[in-house]
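Below is the structure I would like to discuss, written out as structure tokens.
Removed from the display is one protein chain of the complex; every other protein chain stays in position.
Each chain gets a letter, A and B, in the order it is written, and its residues are counted from 1.
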Amino acid sequence: MKYIARELTENVNVSKSHPLAELAWLAGGLLAVVAILYLSLWWVADRIVPRVPVQVEVWAGQQLMARFPNRPDPQLTERVRNLVRLLPAASPLHRYDFSVSVMEQETVNALALPGGRIVIFSGLLKQIESENELTMILGHELGHYAHRDHLRGMGRGLGMTLALAMLFGQHSQVAGMASNLLIGMEMRYSQQQEKSADAYGLDLLVQTYGHAGGATDFFLRLADQDEGKLAYLLASHPHPQDRIAGLRKMIARQGYAVGPTVPLPETLVHQSRECP
Amino acid sequence: MEFIVNHLDLSLFAVLVTVGYAAGTFAERRHYASILTRERAQRQFQVMNAEAYFAEGRVKNSFMVSGSAVISIDYFKRLLAILRNIFGGRVKAYESLVDRARREAILRMKEEALTRGADMVVNLRLETAAIGNAANRRGRIGSVEVLAYGTAVTLNKT
Partner (left out) sequence: MIVTNVNHVPGRKILEHYGIVQGSTVRAKHVGRDIMASFKNLVGGELKGYTELLQEAREEATQRMTTQARQLGANAVINVRFATSSVAQGAAELFAYGTAVLVE
């Protein structure tokens, strides 16, 4: 047979579509899938979380948090326990073993971790000037426990991480990055959750001191400050002005008295000022 | 600016994807241009993957020739392939990868045959091997090796 040299006119083995168009399609599809997953997880978490027994949560919290050093602050821990003692006997919070630790970090925030571990950043402690304010903040965190807000967020975060690992494979960089972002997002609570936690804290404050003095002091101080410094808090909480307005409305509705505040005991002031 | 600092890994990822896209597209275009000119230059050289039968005394000499090429995927196309893996279907990102590797391997085989004075290559075989099988895994390289081999034949000039 004779060889005839001919040239191929086009390359059939490579698709003609533009790679950027394909990326747009795929990324859009992925976003849709993630959105659907997220909404269904939200729905499931809302139904499961209120039914998780506290014992299970405490156990899971210990498993999860075993890796992080926990050096509870005895003074603050005692304060939280005193607050819990004020609660009615039926309150599920009695089943937690609360501990409060201080983390050396400039951010103005506190975290409610599963299993009753409250973490307060030293940046927040520095802003506090009276016992009443401290009680308000601790009460606010207890409110998150009472409403199981921390579990909702954790559940969704874990669910999303799992789903992403399934989508991309466990070791994929993409999955790792996406879950980091999502877990960060999930540690936040909704505005409504923050509001009910504030209400919970306010009630505890009134039960402790007999009046609502100092409830808004902390937020007033924050509201005066530069917003850039509070970026972290603002990203996760309603604006201090809104919280003040909300708290004032609650105080008025309940008819709480507002009395003088008690300054922080020397030991705590000392500790909070010491932080770099 | 603050966003970039806060999401360092995300920013790094975006940079890598952009660089991967720009550099990968440039390299691919250049490679295809080189493949096309070389293919045109070697067009008269015949290659087939069928066996050939020659009349007695027609063949002067015969020997094995081979050519291989390892071509790697760029970061952008790897992302495309990972996403495509979720939805299924044609992985277009990898098509040009294997096409380039294959044509390059055949070209190199032909070059070897030509420099050794062959007139044709018969019984061509192509082998493909994926190096770094789990191409989407962290730290692995997604690349493909193609080996082309065949029997080069030198004919007696009549």
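As a working rule, a contact is a pair of C-beta atoms (placed from the backbone, for glycine too) under 8 Å apart; a residue touches a chain by one contact, two chains touch by 3 or more.
None of the values given here were measured: they were computed from a predicted structure.
For chain A, the residues touching the chain absent from view are 1-6, 8-10, 12-13, 166-167, 169. Residues of chain B in touch with the missing chain: 46-51, 73, 81, 84-92, 94-95, 97-99, 102, 106, 124-130, 133-137, 142, 144.
Following the convention adopted for this analysis, only the chains that are shown with their structure count from here on.
Separating the centre of chain A from that of chain B, both taken as means of CA atoms, is a distance of 51 Å.
Of all the residues in chain B, the ones that touch chain A in their complex are 2, 7, 9-10, 13, 21, 25, 39-40, 43-44, 46, 76-77, 79-80, 82-84, 86-87, 90, 92-93, 95-96, 98-99, 120, 136-138.
Listing the residues of chain A that touch chain B in their complex gives 3, 5-7, 11, 13-15, 17, 19-20, 22-23, 26-27, 29-30, 33, 167-169, 171-174, 177, 180-181, 231.
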